[in-house]
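For this depiction, one protein chain was excluded, whereas all remaining protein chains were kept in their positions.
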Amino acid sequence: MSDLLASDLITPDAGEPPLLGLASVSILKVAPLARFSFRARTASLKKAGTAFGVPLPVKPLTSETTAKRAALWMGPDEWTLLAPEEDLQAVITGIGSKLGNEPHALVDVSDRSEAVIVTGEKAAWLLNTGIFVDLSQETFPVGTVTRTLFHKAPVMIWRIGPDAFVVEAWGSFMDYVAGLLVQCAQELEAA
Amino acid sequence: MLLIYCPYCEIERAETEFRCGGEAHIARPSDPEKTTDDDWVEFLYMRSNTKGIAAERWRHIHGCGRFFNAVRDTVSDEFLKIYKTGEAKPDLEALAREAGK
Partner (left out) sequence: MSQPFRTEKGGRIDRAEELTFTFDGEELHGHAGDTLASALLANGVHLVGRSFKYHRPRGILTAGSEEPNALVGVYRKDDQTPNLRATQVELYDGLKAISQNRFPSLGFDVGAVNDLLSPLFPAGFYYKTFMWPKSFWDRVYEPIIRAAAGLGKPPKNPDHDSYGNLYAHCDVLIAGSGPSGLAAALAAAETGAKVILCDEQAEFGGSLLSESSATIDGKDPAVWVAEAIARLGAMDNVTLLPRTTAFGYFAHNFVALAERVTEHLADPDPRLPRERLWQVRAKEVVIAAGAIERPMVFPENDRPGILLADAGRTYLNRYGVKVGHKVLVATACDSAWQAAFDLADHGVEVVGIIDLRESPPESLVAIAAARGIRVEAGCVITSTLGRKRIKAALLGRLMTSGQVASGGQIECDALLMSGGWTPTVSLFSQSRGKVVWDAEAGAFVPGKSVQKERSTGAANGLYGLQASLADGYAAGEGAARAATGKSATITHSRTSGGEAGSGGTLGALPHDRNASRVKAFVDYQNDVTAKDVKLAVREGMQSIEHIKRYTTTGMATDQGRLSNMNALQIASGALDKPLTDVGLTTFRQPFTPTTFGLFAGVSRGDFFDPVRKTPSHDWVVAKGGLFEDVGQWKRAWYFPENGEDMHAAVERECRTVRKSVGLFDASTLGKIEVVGPDAAEFLERMYTNPWKKLAPGRCRYGLLLNDAGFITDDGVIGRLADDRFHVTTTTGGAPSVFATMEDYLQTEWPDLDVWITSTTDQYAVAAVQGPKAREVIAPFIEGIDLSAEALPHMSVREATFCGVPCRLFRISFTGELGFEINVSRRHGKMMWDTLAGEIAKHDGVAYGTEAMHVLRAEKGYIIIGQDTDGTVTPQDAGMTWAIGKKKFDFVGKRGLERPDLKAENRKQLVGLLTKDPKIKLEEGAQVTTLENPATGTPAEGHVTSSYFSPALDRSIALAIVKNGHALEGKALYVPMPEGSIPVEVTGTVFYDKEGARLDV
C-alpha cells in the first residue's frame, strides 16, 4: 500500500484477520493510532502545524500528510491529527509548548474511533451502498476527507488512494459499519 | 431529500447530514435579568412560521458541525441564500423579488 497517503501511518492491524477479501474489494482493520481533535483560531494554525510536523489544511475537506503525520480538515476550526501511537505524548507536549497561552484545545481521541481501509476497484461502489456523497474522483479526489453518514451511523471517510478509503467510526458504531460493509459486499461474490 | 450547500465545507450535501435549527436571527437577550417576562416568552416561543421566504438556522451536524443560516422558500424548498453565522440578515423581500416570488 506504499502508493497510498500516509502509508507508514495508516497500516493494517497485523493482529486482525481481514474483514473482507474479495478480488474487487477488501476491508482491513487499521492498526491503533494516536488521534487528536485539535481546535484553534486561525492565528495559531501556522505554529500548530510546525509543532505537529505537517501544516493544518485550511481548504475545506482536504488533508495534509507526510509518511507519519496526517492533518485532516474537519471544520473551519477543527482538525483531526493522526500520528503513530508511540508519538502520542510527543504531540501533546510539542503543540502545548509551541502554542503556550494561545487559546486552543487538543484532546486525545485515539480510542474514540476505529478505522478500516476499504480498497479495490469496487471500494467507492461499496461505500456508496450506504454513503450519499459523490465519490467520483473528480468531486472526491485523493486526499479528500469528510464526515458523513453510512446508513444510520456517523462516519469519517478519507480517500488515501484512487481505490482506497479510510472509514472511521466511533468505536461503538464500528460493528454496525463494518458489518454492513461486509454484508453489502456479498453480492459482488455472486456476479 | 433536500440538497444543502454548507458555506464552511463549500459543498452541497444531502439533507440527512444537516439539522434544521428553526428560525434564524432570534438573539438571546444579552442581559436576561433586564428582559421583561413578555420579551422572554417572545424569545423562547414566538416564531413567525413563514409560508414562503424564511431565514432559518441549519447545522451541518454530520459534517463540519457548524451552524449557518439559509433563506429558504418553505413552499418550494428552494434555497435563495446561504450565509455564515454572524453575517447580517439579508433583505428577504429583495431576495424574494430577485427570485421572482
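The first chain written gets the first letter, and so on, giving A and B; residue counts start at 1 in each chain.
Rule of thumb we're sticking to: a residue touches a chain if its C-beta (ideal position, glycine included) is under 8 Å from a C-beta of that chain, and two chains touch if they have at least 3 such contacts.
The structure presented is a predicted model; accordingly, all values stated were derived computationally and were not measured.
A.B. asks: So one chain is hidden, and I want to know which residue out of A:Leu5, A:Ile27, A:Ala115 or A:Ile131 touches that hidden chain in the complete assembly.
C.D. replies: A:Ile131
A.B. asks: Which chain A residues touch the hidden chain?
C.D. replies: The missing chain touches chain A at positions 32, 37, 39, 41, 77-78, 101, 103-113, 125, 128-134, 136, 139, 151-153, 170-173, 175-176, 179-180, 183-184, 186-187, 189-191.
A.B. asks: For review purposes, identify every residue of chain B that touches the missing chain, sorted by number.
C.D. replies: 1-3, 14, 19, 21, 27-29, 31-33, 35, 37, 40-41, 43-44, 57, 59, 61, 65-67, 76-77, 85-86
The criterion applied here is as follows: only the chains that are shown with their structure count from here on.
A.B. asks: Provide the C-alpha centroid distance between chain A and chain B, rounded to the nearest whole angstrom.
C.D. replies: Computed from C-alpha means, the inter-chain centre distance equals 31 Å.
A.B. asks: So in the complex, the part of chain B that touches chain A is made up of which residues?
C.D. replies: It comes out as residues 8-11, 13-14, 16-17, 62-66.
A.B. asks: Looking at the complex, which residues from chain A come into contact with chain B?
C.D. replies: That would be residues 60-61, 74-76, 78, 132-133, 146-149, 154 of chain A.
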